[in-house]
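All protein chains of the complex are present and in place, except for one that has been dropped.
Going by the order they are written in, the chains are A and B; count residues from 1 in each one.
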Amino acid sequence: MSYDVEIVRQGLNALFDLKGKPAAIQSWAGDVLPTWPERPNSRSGQDAVELYHIGRNHWIARAALDQEVKLGEHLRPTDCPADISIVQVSDTLTFFRVTGPHADEVMSIACPLDFHETEFSEDAVTYSELFSLKALVMRCKGGFEFAVEQSFGDMVEDYLSRATA
Amino acid sequence: MLIPCPFCGERSESEFIYGGPVGADRPDPNTVSDAEWVEYLTVAPNPLGPVHERWWHARGCGEWLAIWRDTRTHDIVEAPDDSK
Partner (left out) sequence: MTQSNRHASGGRIDRGQPLRFAFNGKSYEGFEGDTLASALVANGVRVTARSFKYHRPRGIVGHGPEEPATLVELEGEDASGNRPATTIPLREGLRARSVNCWPSPEFDLGGVNQLLGRFIPAGFYYKTFKWPNWHLFEPSIRKAAGLAAAPNNPPSSGHFEARHAHTDVLIAGAGPAGLQAALEAGRAGKRVFLADEGTEAGGSLLNRNLTINGQPAMGWVDDAVQELREMTNVTHLQKATVWAYREHNLLIVNERNPEQDRIIERSWRVRAGEVIIATGATERAMVFSNNDRPGVMLASSVQAYVNRWGVTPGKRLVLFTNNNSVYAVASDLVATGIRVEAILDSRATVPQATLDMVPGLSVHASTVVGDVRGRKGVKAAKAVSATGVESWIECDVLAHSGGWNPTVHLWSQSRSSLQFDERLAAFLPDQAAQNCTAIGAAAGHLALDQIIEGGEDLAYEIEPLWRVDLPDQRGKAFLDIQNDVSVSDVHLALREGYDNVEHVKRYTTGGMGIDQGKTGNINIIGTVAMQKGVPLQEVGTTTFRSPYTPVSFGAIGGLREGSVLFPYRHTPVTQWNEDNGAVMYEAGARWRRPGYFPDQGEGLQEAVNRECRAVREGVGVYDGSPLGTFELKGRDVPQFLDFVYSNVMSSLTPGNGRYGLMLSDDGLILDDGVVFRLDDHRWLVSTSTGHADAMNQHMEKLLQTEFPDWQVMITTVTSQWNNATICGPRARDVMQALGTDIDLSPEAFPFMSFRDGTVAGFPARVVRVSFTGELSFEVNVAPRHMAALWDKVLEAGEPFGILPVGSESSHVLRVEKGFLSLGHEVDGTADAYDLGMGWVMSKKKTDYLGKRSILLRREGASTRRELVGILPDDPNKQVPEGAPLTPGGRKEATEGLVTACVWSVVNDRWVGLALLQGGHGRHGETAHVRLKDEVIPVKITKPVFHDPDGNLLRS
């Protein structure tokens, strides 16, 4: 292998898509969600639930799959008021982890973002382009984590194995 | 090109989809004349120089934005309108 990386395609996560004004979502969701990430394209919460601020009035809440039901019961997507939108989207994304000494290099093949630590900080999370697809990109311990639309998962795996062949 | 997204900052052109020039406001189709309606639909600004155009941050945050781009140089000559 020409790049020293480990690539892991992950199982499902509990994911909820949140849209609306932050105050409205906060008052509906209560304390089930972590501290609100203030800056665009940043994240908050490390433990049970993470919150990604990835668009104007747009967040994604992420937790382990075994939290999906519990989180759903708290967020009550079908009951929330008209001015906010909460949709369970756990199955829509496939997450990959690329870690190891050459994780930066593999990411630079896939994605046009500047991953220098001054430009892409520890708490950065953003949608970008990855192998020409829309992808959610962030750092993880020892490398990077990203997610693509689930139906493209096999193709991205194909790409990654070609990149590291 | 590097396109300034009001939410994400400058991003690679490849994250965006071109959305055409910003044309005239849509007239009231019930009061406008045929000629004016056709003009609205078919005549798009196409200047040699700065053009006001829309881009969609499709592989990004999903924002629709407008920039002024100089068609001769691709220079973005004015920041996108962030006031909407």
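FYI, a contact is a pair of C-beta atoms (placed from the backbone, for glycine too) under 8 Å apart; a residue touches a chain by one contact, two chains touch by 3 or more.
Predicted model only: the values in this text are computed from it and were never measured.
**Student:** What subunit A residues would touch the chain not displayed?
**Tutor:** On the subunit A side, contact with the omitted chain comes from 2, 12, 17, 19-20, 78, 82-85, 87-93, 105, 108-109, 111-114, 116, 119, 131-133, 149-155, 158-159, 162-163, 165.
**Student:** Name every residue on subunit B in touch with the hidden partner chain.
**Tutor:** Touching the chain left out of view, subunit B contributes residues 1-2, 12, 17, 19, 26, 28-30, 32, 34, 37-38, 41-42, 54, 56, 58, 62-64, 66, 73-75, 84.
Following the convention adopted for this analysis, only the chains that are shown with their structure count from here on.
**Student:** Hey, which residues of subunit A end up touching subunit B in the complex?
**Tutor:** Going by the criterion above, the answer is residues 40-41, 54-56, 58, 112-113, 126-129, 132-135.
**Student:** Touching residues of subunit B toward subunit A in the complex: what are they?
**Tutor:** So the residues of subunit B in touch with subunit A come to 6-8, 11-12, 14-15, 58-63.
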